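Chains shown are a subset, placed as in the full complex.
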Amino acid sequence: MTGPSYSVAEIAKRFGLELRGDGDTVISSVATLARAGAGQLAFLANPRYRSQLAESAASAVVMRADDAQGHSGTALVAADPYVAFAKVAALFDPPPPLQPGIHASAVVDPSARIDPQAQVGPFASIGARSRIAAGVVVGPGCVIGEDCEIGEGSVLVARVTLVRRVRLGKRVLIHPGAVLGADGFGLAMDAGRWIKVPQQGGVVVGDDCEIGANTTIDRGAIEDTVLGEDVRLDNQIQIGHNVRIGAHTAMAGCAAVAGSATIGSHCLVGGAAGILGHLEICDRVMITAMSLVTHSIREPGEYSSGIPLMPNREWRRNAARFRQLDTLARRVNAREKTPRDKED
Amino acid sequence: MTGPSYSVAEIAKRFGLELRGDGDTVISSVATLARAGAGQLAFLANPRYRSQLAESAASAVVMRADDAQGHSGTALVAADPYVAFAKVAALFDPPPPLQPGIHASAVVDPSARIDPQAQVGPFASIGARSRIAAGVVVGPGCVIGEDCEIGEGSVLVARVTLVRRVRLGKRVLIHPGAVLGADGFGLAMDAGRWIKVPQQGGVVVGDDCEIGANTTIDRGAIEDTVLGEDVRLDNQIQIGHNVRIGAHTAMAGCAAVAGSATIGSHCLVGGAAGILGHLEICDRVMITAMSLVTHSIREPGEYSSGIPLMPNREWRRNAARFRQLDTLARRVNAREKTPRDKED
């Protein structure tokens, strides 16, 4: 495969970057600083890789102005090199061209409406009354149930399931194995047996969201489960019924949000973190990896729980003492309450 | 779509609820107290929503007798309003009508036996010697391997995999992406390399179980992995080989049970909780979210581990002290062992 190529000057112009060095150099792909060679563009954002700059064989490097001082090679100067690199790299990774039409093997309910400019892949099945807009890709093996809507330009890579009443905005990207709109976990105990609480809501996903592989987002019990625009969910995340997630919030892999929690905008949730049900988290909260959010959060900032890693032998000694922590504190308190000058 | 509708009097009679107010009011759907309008039924179970009752525009509300005191609208009085609501709501959410027959695209092994009253969807594949009873729905994209049995009225929503030797009881409901009967994780280290321990058992699932999206239940190594009746598993749960789970136990999303653990009946396992292998947990144990069960549990009750959430700065200070906890305790002990009246 031969991909696209651009001169450094063209790249600088297209993305409003300052060019230092040879603008005629042609770039045809991106690479890391350490491994880049001729025709490749790299970037320097993290200061810990600065030492790699001098020895890099990259034809051009995106970097900050201060890093470009004294650099002898070709540089593209950016205030945020990672952002600039992301934009430039996209030039060399064009999406596969849309192939509009419905694959012969796909099964489409007669009441579904599929735009002629949508692409429906092999072994896809589309349920009653679902609507698919122009520019949408429904990849191989996807199952779209009843009453779903997929907005313009959205891509379901492969084997994605939208169970029922799932509405996706525009340019939503969903990776394989994700399941949206399965029943929420609603149970009531009735004379020693569970009875299922019907789950009748849907899932609403805003524009520009990305949903990772094998992530699950349950439908609401009565109302909908809602993701605002530009929400980014990594792989294997679980979102319970009736959860609401604000715009531009991102969650790392294996995070889990229990039912009816409300999460603000511009939050960052670390990997494998958990959020209990019915809590409210305000905007701009950051939760570190594997923390459990046990109460609502009203103030922006960074929050944590858990215990740092240590050698197992040391951990055993300390963990055993944790069971005595309350007693220990009481003993220290008691001792302090007996003033020393009265002891004698 | 026009769904079913019922008068409040009919609903009261059908479910044995006490009617207060206008029995002729017609209900055609359910809603939350806050958003319900004309023709909608809501419920009040959690006291924290009591303040919403006065302003609710619901045509009728399911509630306890004491909440109904002084309520001016139409009430259906129940000892457990949530249970009553669950039953009533099901009236308005009838399952899609069964469409018996095998979709033309499905691939069925000649030795499989499929009841004429079962429904097998598009792109389903059914392996050798598997048997599917009346009233079963095998949704689109399901893979049923060899030697499986699916009991009457069970529903595999879509893209469910039963790998091999999986036996489901009656009325089992399995959500998309679930995988039952994959090999357990059995390895033996032989001269620096892993060798696979053959996994030859199956999975047995009791009547009325529900299994969430992307949940995995491995087949036993030699004997079977077993779920009792009415076990309820949320999404993304992992059940290792040879695990046994007692009747009416429920687990929230992302819980994980390692191989050969035995869990009693009527247990509640919180989200993302973990249970180590070969442990035994008695009946009526409740494990809070994200706890790790590190030893067998012989007494019913609630169990926890972990650390509550706090601001990161505060957490860092305390977590650093955890590493010194044993030393701290020893120092306090030492000090106490020197009686003060002998110090002088």
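All chains are identified by letter, namely A and B, in their written order; residue positions are counted from 1 within each chain.
The definition used in the following text is that contacts are C-beta pairs under 8 Å (C-beta built on N, C-alpha and C of every residue); 3 or more make two chains touch, one makes a residue touch a chain.
Everything numeric here is computed off the predicted structure, so don't read it as measured data.
Chemist: Give the total number of copies in the whole complex, keeping in mind that only 2 of the identical chains are shown in place.
Modeler: Total copy number for the complex in this file: 3.
The working rule: only the chains that are shown with their structure count from here on.
Chemist: Taking the mean of the C-alpha atoms as each chain's centre, how many Å separate subunit A from subunit B?
Modeler: Comparing mean C-alpha positions, subunit B is 25 Å from subunit A.
Chemist: Per the contact definition, I'd like the list of subunit A residues that touch subunit B in the complex.
Modeler: For subunit A paired with subunit B, touching residues are 105, 107, 123, 125, 141, 143, 145-146, 159, 161, 163, 177, 179, 182-183, 185-190, 192-198, 200, 214, 216, 218, 222-223, 236, 238, 240, 254, 256, 258, 272, 274, 276, 286-288, 291-295, 297, 301-308, 310, 314, 317-318, 320-322, 324-325, 328, 331-332, 335, 343-344.
Chemist: Quick one: which bits of subunit B touch subunit A in the complex? Just the residue numbers, please.
Modeler: Residues 29-32, 35, 80, 82-83, 85-87, 89-90, 92-93, 96, 103, 105, 121-123, 139-141, 157-159, 173, 175-177, 208, 210, 212-214, 230, 232, 234-236, 248, 250, 252-254, 266, 271-272, 289-290, 306-313, 315-316, 319-320, 322-326, 328-329, 332, 335-336, 340, 344.
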